[in-house]
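Read through the structure below, which is laid out as structure tokens, and then see the notes.
== chain A ==
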Amino acid sequence: TIKVGLLSDLTGPTSSVGTPYAQGIKDCTAYVNANGGINGEQIELIQVDYAYNVQQALSAYKRFKSKGIVALQGWGTGDTEALVRFVSRDKIPVFSASYSPHLMDPSKAPYNFTIAPDYSTQGRAGLKYIKDTWTEKRAPRIAFVYPDKPYGHVPLPAMKEYAKELGFEVTGDETLDLKAMDATPQILGLKKQKADFVWVGGTTPSTAVLMKDAEKLGFKGKFLVNIWGNDENLAKMAGPACEGNLGMQAAAVYGQDVPGMKIIETETKGQPQMTHYLRGFVSTMVMVEGMKKAAANGKITGENIKNALETMRDYDPMGLAPAISFYPEDHRPSMAVNVCTVKDGKLEFVQTVSLPRDAKWLGK
Partner candidate 1 sequence: MLKCGLFFTSYNKEDQFFPSMFQKTCLGLFIAAMLIAPQVLDFYYISVMNLIMIAAIGAVSLNLLTGVCGQMSLGHGAFVGVGAYGCAILASKGLPFVICLLGGGTFAALAGMFFGIPSLRLKGIYLAISTLAAQMILEYVFLHWSALTGGANGMPVDPPSIMGFSFDSDEKMFYLIFAVTTLCVLGVSNIIRSRSGRAFIAIRDFYQSAENVGVNLFHFKLQAFATSSFIAGIAGGLWAYYAMYITPEQFSISLSISYLAMIIVGGMGSVTGAIFGAVFITLLPEVLNTTTSLLSSFAPDISSLMAPLKEGIFGLTLVLFLIFEPEGLVRKWKLIKAYWKLYPFAY
Partner candidate 2 sequence: MNGNNEPLLSVNNITLTFKGVAALSRVSCEVPKGSITSLIGPNGAGKTSMLNCISGRYTPDKGSITMRGKELLGTKACKRTDFGMSRTFQNIALFKGLSVLDNLMVGRHSRIKYGLLASLFYFGKARKEESVHRARVEEIIDFLGLSPYRHQAAGHLPYGVQKKVELGRALAAEPELLLLDEPMAGMNLEETEDMARYILDINEEWGISVFLVEHDMGVVMDISDHVVVLDFGRILASGTPEEVQSNPKVISAYLGDEDGLYQGR
Partner candidate 3 sequence: MSLLNVQNLEVVYNDVVLVLKGLSLNVAKGSITTLLGANGAGKSTTLKAISGLLEGEDGKATSGTILYKGQPMSSKSPEKTVRQGIFQVMEGRRIFEDLTVEENLRCGAYTQPAKNFSGNLEKVYTYFPRLRERKAQLAGYMSGGEQQMLAIGRAVMASPELLLLDEPSLGLAPLLVEEIFDIVKKINKEEGVTVLLVEQNARMALSLADYGYIMENGRIVMDGKGSELLHNPDVQEFYLGLSHGGEKRSYRDVKHYRRRKRWLG
């Protein structure tokens, strides 16, 4: 068997999205195993719930290592960052759902891979979409709302820079806690800034609060929500307030008309899943593809998987996510981002926005 570590948050602060993500990974593994595994070899997942606690992540990693894993499916920012140096020392490729820019730079994180472009790229794509659809003469005004957490801060400088480059007027920031119950002060601030667009870097609950209060207070701007802030729960929580707002996604939404959706639907017996589930699924698909390539080149070792992945060009995960390529000097999986919107209470795919693979953006 091929051993793979699965580090997930099933109980901690990010568990509401961590659980479906982990389920996606498990289902995909089961699917692969049922369909012949990697050249007949089965993948064995060793799952540990680390409850978003870095110390537990560290010891879980050591446990994985002593069990002889060849690859790791990681999760959040805290643990992925903490493991960067260990995995490069031990040569174990990691797939994580933390899309920090510097994880894309092999000179800093040689063994880190993701299936979605970094938060900055996602943000830039969103900005580009807005700019492309902007019809008025004047410059669009954009504001930023984010939690005062590492995760919220990461893409800000890059986005602000790009916004200026595109000709936006950046009006200011507001911080909104992930557990906020009320966003009136933030909306009041946004109204003062007269923002046309607001980039939101939160999670679904805080985004919902923001949108509800925006509607209540008659704020007219449109929201552009990052990958963790718009999922199927948004409409449930925010109701009509979230209609028409935009969000960025890395994977397809459940039921979207792409080739891979058949498999998903059979795997889940038609039970709708959140987009996080799909991302977990795709993340595993990419890892499996890497393993297959590594197996073709010799043995399945961490180093071989990494090398194999770096030769991956335009791998299409059956349409479940934009095509993925890795280069030895550039681990950004793609420069394409799916823009979604909420329509009639449903998350809907709008368009894939692609940016050039610009070397100066790598790691920023």
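How these were chosen: all candidates are chains of the complex that A comes from, given by their letters.
By our rule, a contact is a pair of C-beta atoms (placed from the backbone, for glycine too) under 8 Å apart; a residue touches a chain by one contact, two chains touch by 3 or more; residues count from 1.
In this text the structure is predicted, and so the values were computed from the model without any measurement.
Asks: Only one of 1, 2 or 3 touches chain A in this complex; which?
Replies: Spelled out: of the options 1, 2 or 3, chain A touches 1.
Asks: Residue numbers of chain A touching candidate 1 in their complex, please.
Replies: Counting only chain A, the residues touching candidate 1 are 10-11, 19, 22-23, 46-49, 51-56, 58-60, 62-63, 65-66, 77-78, 81-86, 89, 100, 102, 148-154.
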